[in-house]
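Please read through the structure below; I'll follow up with questions.
Just one protein chain is left out here, and the rest sit where they should.
Coming up: subunit A.
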Amino acid sequence: MYAFDYARPASLAEAIEAMKDEDAKALAGGQTLIPTLKQRLASPTTLVDLNGIAEIKGICLKDGMVAIGAGTRHAEVADSADVQRLIPALAHLAAHIGDPQVRNRGTLGGSLANNDPSACYPAAVLGLGATVHTSAGRAIAADDYFQGMFETALGEGELITSVDFPVPEKAAYMKFVQPASRFALTGVFVAKFLGAVRVAVTGASESGVFRWPEAEKALSANFSAGALDGVALGADGMIGDLHGTPEYRAHLAGVMARRAVTAAG
């Protein structure tokens, strides 16, 4: 790692102040950032540790939605009785991110701010049409938040504070894991709301997580795996690497979408 200073703000206000240094970087769970620093792919002057800020942690119910603080760890979301009861698909997703060591450190906000194209959480946020709240007082709709691989709507020094998840009638997330990293080789989140179905695909596209309108249309008319017969994703713009070709990932998206619909019941 290149040398840096370490700051541990005790409040969001202090963190916002520390992030005014344009070369500062926020530290959440550190499961991606610390390996990145070790590889010397980033050289912040100051690391602003967000783990001491109580006001961005925890899970509560708000206006019929599940509000999760950005500093809440994956294991806490997975074990939350409220999340398990209201959005079991989200608890299941959190329970299957990486391995126990990752789930005990990684946070919702960290995952969303990084926006890895193969991360699981972006699929839930986009699939459920969640709202991302930030330290700049903005409420960003999921449809506007994700702007490409590792790209988000967050401004310079802007921190995620919490995410509001609407409660669907039913939902499920299915992923085909890359067995070494347990990231999604391709993962699909399907959520059925009154009158509309949302389908979000992660791990597949070079542009990061995306909605699949054709699948949404078919499932809105008939919420069954069979409704996706004849609905296929093209391979253009899909990720091709040693784990799978673009065609393979496009195919997997269909398979995972069908499985998710079946699992949602």
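Note that a contact is a pair of C-beta atoms (placed from the backbone, for glycine too) under 8 Å apart; a residue touches a chain by one contact, two chains touch by 3 or more; residues count from 1.
Keep this in mind: contacts and distances are computed from a predicted model.
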Open item on the list: Missing chain, UniProt name, options "Hydrogenase formation protein HypD", "DNA repair protein RecO", "(2Fe-2S)-binding protein" or "Phosphoribosylformylglycinamidine synthase subunit PurS": which is it?
Closed with: "(2Fe-2S)-binding protein"
Task: Omitted-chain contact residue, chosen from A:100, A:155, A:213 or A:237 - done: A:100
TODO: Go through subunit A and note every residue touching the omitted chain.
DONE: 1-6, 8, 27, 30-31, 34-35, 37-38, 47, 49, 51, 75, 98-102, 104-105, 180-182
